[in-house]
Structures are given as C-alpha cells and as structure tokens.
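Here the complex is missing a single protein chain, while all its other protein chains stay put.
Let's look at subunit A:
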Amino acid sequence: MDIDLFVQYGPILLCGLLNTVLCWIVGAAGGVALGFVIAVAMYYGPRPLRYVLRGYIEVIRGTPFLIQLFILYYGGPNIGLRLDPVPAGILGLIIYGSPYYAEIFRAGLQAVPRGMIEAGRAMAMSEGTILRRITLPILMVSSVPPLTNFSIILTKETAILSIVTVPELLYQVQTMSAETFAYMEAMFALALFYWGFVEVISWAGRKLELKTNAFLSKELSA
C-alpha cells in the first residue's frame, strides 16, 4: 500500500472525516430531539395525533434510508425544497433516526414506575412538576443504553450519504481512488478505519452505560 497517497490526499480525507462526524453528531442530536417530541406527543397527545405519528413511524421504518434520501434530495426541488448536499444529508439522518429514537423514548416513558407518578400526585405535585421532576429524569437515565446503541448504528448509515454526493469520508475516498486507481487499498483501509471507529464508540458507549446504570440504581433505591 502506498503511504504517500494518504499523505497527499490527507487534507481531503480529513475534511471527509470531519463531514462524517458533523453529519453524525448533528443528525443524531436532531434525531434524538425530534424523536423525543414525537414520543411525548404520542404519550400525552390526542388520539388522532397519535395515529398520524404512528403512521409516520411505520413509513420511515419500513422504507430504505437511501430512498428517503433520494426523495429528499432529488424529489425535494419538485416541491420547492432545495438543499445543499450536507444539509440534505443531515436532515435525512434526522428524519431517518427520529422514529427509532421515538420508540426508545416511548418504551422509556412506559417503563417509568406508575407508583412514583402516583406518589407525586399524592404529594399534590402538579402534572408539569411530575413530568419535570419524576418522569423526565428517570426517562433520561433509562434511555441512555438504547440511545447510544442506535447512535452507533447511525455512524454506519452516514456512509450512505456519499451516494447523494455529501462529501463525507467514503465519498472522498472514492474521489481519491478514481484519481489514483487504488480502489482496493483505499476501500480496505476505509473498512479498517470504520471498524476501529465503531469499536471505539461502542467502547465509550459501554462506559457511559455503566456510569448511568450506577446512577439509576441509586436514583431508584433512594
């Protein structure tokens, strides 16, 4: 393998990596936020709204991410939605991730012990206070493991953004190999890189999980 190649293309690759990380972080954060709103709306909202959101979840989860990106990026201009590749990619990730995050929050909301909410009511707490002081703190802690898990899955989905010309890592590597014909080496190095990247994030996720677990047991036994 030619090391000079990676030196020469270093800046481009680094730029690609930054775009990958940017899309991932903003996409995951946006997905978590949107998913949270959806879950809360489904839990507290009126029945018709619940049906609409259920439909949204089923449609997004039942269709490929690539097709969603095509609709957004190539179909969007038909209805006046013109986006540059990077914003389109980030918006795509937010939309794609939101139903999965919403389901995580929904399960978390259902798992909040009823007795605690009843105890809050018995203490004459208002519904808003119960939400802020009891439901949300427990929800935030219990949802951390599945949230990190799905966010790790999302890192791999960022590679798909290269197909709609988002200049992320895979896209830059493909540009590099098209100019140098070093397809095999570049793709192999990229695979190894992603592998290491995902392993490191998973490791960090497990650490975070252990920390929050300790917090949760204290929280619930106190």
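Note that in this section a contact is a pair of C-beta atoms (placed from the backbone, for glycine too) under 8 Å apart; a residue touches a chain by one contact, two chains touch by 3 or more; residues count from 1.
Note that in this section contacts and distances are computed from a predicted model.
A.B. asks: Which of the following is the UniProt-recorded protein name of the chain this complex doesn't show: "Solute-binding protein", "Heme lyase NrfEFG subunit NrfE", "Glutamate/aspartate import permease protein GltK" or "Circadian clock protein KaiB"?
C.D. replies: Per the UniProt record, that chain is "Glutamate/aspartate import permease protein GltK".
A.B. asks: Which one touches the absent chain: A:E58, A:D84, A:E127 or A:E179?
C.D. replies: The missing chain is touched by A:E58.
A.B. asks: Could you tell which one of A:V26, A:A41, A:L66 or A:M140 touches the chain left off the display?
C.D. replies: In the complete complex, the chain left out is touched by residue A:L66.
A.B. asks: Among A:V86, A:M140, A:A159 or A:L208, choose the residue that contacts the chain missing from this document, as touch is defined above.
C.D. replies: In the complete complex, the chain left out is touched by residue A:A159.
A.B. asks: By the contact criterion defined above, which parts of subunit A meet the unshown chain? Give residue numbers in ascending order.
C.D. replies: On the subunit A side, contact with the omitted chain comes from 58-59, 62-68, 70-71, 74-76, 78-79, 156-160, 162-163, 170, 174, 183-184, 187-188, 190-191, 194-195, 197-199, 202.
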